[in-house]
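Everything on this sheet refers to the single structure shown next.
Just one protein chain is left out here, and the rest sit where they should.
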Amino acid sequence: MTERILVINPNSSVEVTAGIDRALDDLRSPGGAQIECLTLAEGPPGIESQRHVDSVVLPLCRLVEANDNRASAFVIACFSDPGLHALRETTQRPVLGIAESGLLTALTLGERVGIIAILATSIPRHGRFVRALGIESRLAGELPIGLGVSELADEEVTLGRMTEVGRRLRDKHGADVLVMGCAGMARYRARLEATLGLPVVDPTQAAVGMALTAARLGYRTAAQR
Amino acid sequence: MTERILVINPNSSVEVTAGIDRALDDLRSPGGAQIECLTLAEGPPGIESQRHVDSVVLPLCRLVEANDNRASAFVIACFSDPGLHALRETTQRPVLGIAESGLLTALTLGERVGIIAILATSIPRHGRFVRALGIESRLAGELPIGLGVSELADEEVTLGRMTEVGRRLRDKHGADVLVMGCAGMARYRARLEATLGLPVVDPTQAAVGMALTAARLGYRTAAQR
Amino acid sequence: MTERILVINPNSSVEVTAGIDRALDDLRSPGGAQIECLTLAEGPPGIESQRHVDSVVLPLCRLVEANDNRASAFVIACFSDPGLHALRETTQRPVLGIAESGLLTALTLGERVGIIAILATSIPRHGRFVRALGIESRLAGELPIGLGVSELADEEVTLGRMTEVGRRLRDKHGADVLVMGCAGMARYRARLEATLGLPVVDPTQAAVGMALTAARLGYRTAAQR
Amino acid sequence: MTERILVINPNSSVEVTAGIDRALDDLRSPGGAQIECLTLAEGPPGIESQRHVDSVVLPLCRLVEANDNRASAFVIACFSDPGLHALRETTQRPVLGIAESGLLTALTLGERVGIIAILATSIPRHGRFVRALGIESRLAGELPIGLGVSELADEEVTLGRMTEVGRRLRDKHGADVLVMGCAGMARYRARLEATLGLPVVDPTQAAVGMALTAARLGYRTAAQR
Amino acid sequence: MTERILVINPNSSVEVTAGIDRALDDLRSPGGAQIECLTLAEGPPGIESQRHVDSVVLPLCRLVEANDNRASAFVIACFSDPGLHALRETTQRPVLGIAESGLLTALTLGERVGIIAILATSIPRHGRFVRALGIESRLAGELPIGLGVSELADEEVTLGRMTEVGRRLRDKHGADVLVMGCAGMARYRARLEATLGLPVVDPTQAAVGMALTAARLGYRTAAQR
Partner (left out) sequence: MTERILVINPNSSVEVTAGIDRALDDLRSPGGAQIECLTLAEGPPGIESQRHVDSVVLPLCRLVEANDNRASAFVIACFSDPGLHALRETTQRPVLGIAESGLLTALTLGERVGIIAILATSIPRHGRFVRALGIESRLAGELPIGLGVSELADEEVTLGRMTEVGRRLRDKHGADVLVMGCAGMARYRARLEATLGLPVVDPTQAAVGMALTAARLGYRTAAQR
């Protein structure tokens, strides 16, 4: 039997979902697990506040329940990991969050992790997450690129800002591995790595990787006791 | 092209290597990556001290260099992760250690991690590792089963001790996820999970899972700058 | 002008709200701030899972918005602090959570804090909260009394269990101050203190105390930037 | 019966005491608790070293003992919290320190706390305090304004330096809430908040707020066992 | 020129000073530094509370000033390290505290440190000290022997209790090195080590050892800037 990983974009933008989907081609192979991306219709256009994060949890739970029979594992493709622990109570399948997976993967690639955030206002929220995860001694810092949604569409501007922020994380904060704090930015990964000379983690790829293994091995989380 | 993951058992026991090899069948699939297990001929019969750990680093480096052209990623299959950081300097390929990967994977499955060690004398060594990894606030505790190599051959005795130790980690130390602190014990995983009602991580499986993703995505570690 | 503190019980039980209300009489005084307790009609009968916690955030946000003009500060009276950070984005008024306030208050009364939980399944959730709060080095431990909702009605049984659990936190875990991990248990405080010889914090009282000061001084949280 | 909070300025400057007294008007109300400020005659003109801190402990103990019958709670109005734990052994009444209370209050208002110190030489002393309190993962940084006592009299110069230091804590250190590391600076609070767009805590106000609640609820600290 | 280390017993008991003095014979040698023990006449008979700790700071400062010309370094021989940081401001000579030195020395001998305390009431005070020192992740636990001053005179009873408490620290708390949390107990060291099979640190010996080196190398502490 073949596994099927369902990757859920909790914002309502199908363009974002399409970008996520393309980013996952590297993890697809003939005969391998299916990786399918869904858009949460009830989500906001972008998740930019704690209220946005909390607002998608119940719709996510319902979407997961509706797809529970056809999925081997779920990935929540938003760097705030909305609903991560509620979903782990909701389904018997493994649920991976891209922030958790991206940060844990970065720990295997470098000593001190820098996070490239989109918005400055997300950083305190991520701070709570990093401390709850218990890895704050490995965090070098987090800096925002400070672009609005419309500007993100301009790939050159976005890459320029990510490079600049990545360089500051490397040179001022001592980061030797970077995590892109947003879903669906895998297209920048190779160029950032080449320019900065550091490993760069696309968190959605990292989470799908962990989901493939979890699905295959039949992990059940503690919340399902 | 198909990936090939080389899993190296740093002790010289081919029986242990065979056990590791069987434990990885769950991660093999037709058309998927090859997972090949090697024995370090120069290793001691078992790795039971810091000196044993340090003694295998150079032979591991040479083995990795000799196999660098035919591997996509390497896994070091000993729960002391011998040579992990030296190897990351030695090859451009991803190198995963089973302690690091097993513990990080456990963080996605529960809140507080219990480690089932073989020997009491390994626990201080693992303690240094857990603190260097930076996740000590997530550790519930580590307890030994206290069996010598010959006793480990008796599967029933071993499972009994693991169950007893796992129960103590759960009930006295508050662990809600367990990691087996040894390579090649995957055969006990399902039974421990069923008896204890907790997720149990076989660290070699966890590391091979991370290696599959790392190989596929072409991760390079920071040490290779 | 007189302040008005709105204390919201996020579960739908009006009995629980009444208990909370009585617990706050000690903080009422003629000419002082009004302390008014509300029940969240949309809440579950009890908040016993992460999904319950997340499910009440949007209704809480709406209730806070509807009452924003008539309140000086808000208190969320559930030991999981549901919606704490979303609410701080929602209103300009101070918002206090009883877990956060109860634990911080305990730090002024003792060296190592023990938490008396109702249910074992809440403990991992509280663990994430304590780490996010950043005070895990001050936590002695958390233990459940393990009573269902119906048994909680029996005051003698409940007090007996709380005493037993508090004694274990004191004698085995080294706690020298206790926090009751539930709203509306202030009626047990004096008896627990007398029996155990330790300070005991009712978290709702602690949060209302902090809300009174915050309202008076006009604090605005950082999330409102 | 009405509570009486005794706020003790442990330096001998009655001007400083008068400034503290004015800062507390916001917490006074008709029919509410009395808030009375005392000067420690035996104190040095200013507390600027660890030796100063330690030198006032016994006089503070005697002053507290002499006023024990007429007080409901005590506040020590110096950001080094001199004698905090000795005083908690000395009286049955609640004793609050302004550093402890100010920092804990800041944790409810922002994610990362910046401290505005007067003197550079106080920073190591505060560092020991913050680690003993156990909240160092929430500290963004501490910077001095570097003004001597005579220059502090010039309100404009002082506010200018505090603004400059606060801006650096916000922009370079990532602070999103500030604590003024000195007693009796409440008069700068509103202006700092307006200029910097961050919540600012006057620690004496915070401590008196916690003392009002502690007095009302009859808290006893663990040291009184 | 020969160094002279002044070891100050901050309690007024000359018997205790004599015991400390004998414990230091192992560090004396012909031609080596002089090690001289003084009793603080103004100290209480024993230091058993935070108030006791704080009460001796000024007398200690005066004693150090009076002896500054004839000393190469000072050791404060009480496991609460009274006045440690005030003294470092007071003299240009190195000042070592026995708690600080004993705990740091233990970190070179084992992985997890157990502290054998005299009184239960000292443990919270030591807890603040350990956190301020920043090594709490290396602490296995601290347990009291619970003997009053008169019972301490009975060497057999004392050794029995220390053995029992040391065994519990080893077997239940996972300590692999012990520190005796009191001055002048060096006479029990060898017997505890033999019985328990663990290294045991006498903190006064450890501090005098560090003082000898500090005096020889001419260290100046940061507080003397």
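Order as written gives the chain letters A, B, C, D and E; numbering starts at 1 within each chain.
The criterion applied here is as follows: contacts are C-beta pairs under 8 Å (C-beta built on N, C-alpha and C of every residue); 3 or more make two chains touch, one makes a residue touch a chain.
Everything quoted here is computed from the prediction, not taken from an experiment.
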One chain isn't displayed here. Which of the visible ones does it touch? A, B, D, E
Which candidate, A:3, A:89 or A:111, sits in contact with the chain we can't see? A:111
May I ask which residue of E:46, E:124, E:184 or E:209 touches the chain that does not appear here? E:209
Which residue among B:125, B:170, B:189 or B:220 touches the omitted chain? B:125
Among the options E:27, E:120 or E:152, the absent chain makes contact with E:27
Which residues does chain D use to touch the chain missing from this display? 123-124, 127-128, 131, 136, 141
Touching the missing chain, which residues of chain A? 110-112, 137, 174, 176
Positions on chain B contacted by the hidden chain, ascending: 49-51, 53-55, 57-58, 61, 83, 85-86, 88-90, 121, 124-125, 128-129, 131-134, 222-223, 225
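Please note the rule applied: only the chains that are shown with their structure count from here on.
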Across the interfaces B-C and A-C, which one involves more C-beta pairs in contact? A-C
Starting from the mean Cα coordinates of chain A and chain C, work out the distance between those two points in Å. 32
Would you mind pulling out the distance in Å between where the CA atoms of chain A average out and where those of chain D do? 42
Using Cα averages as centroids, what's the distance between chain C and chain E in whole Å? 42
Check each residue of chain B and list the ones that touch at least two other chains. 110-111, 137, 176
Could you list each pair of chains that touch, in label order? A-B, A-C, A-D, B-C, B-E, C-D, C-E, D-E
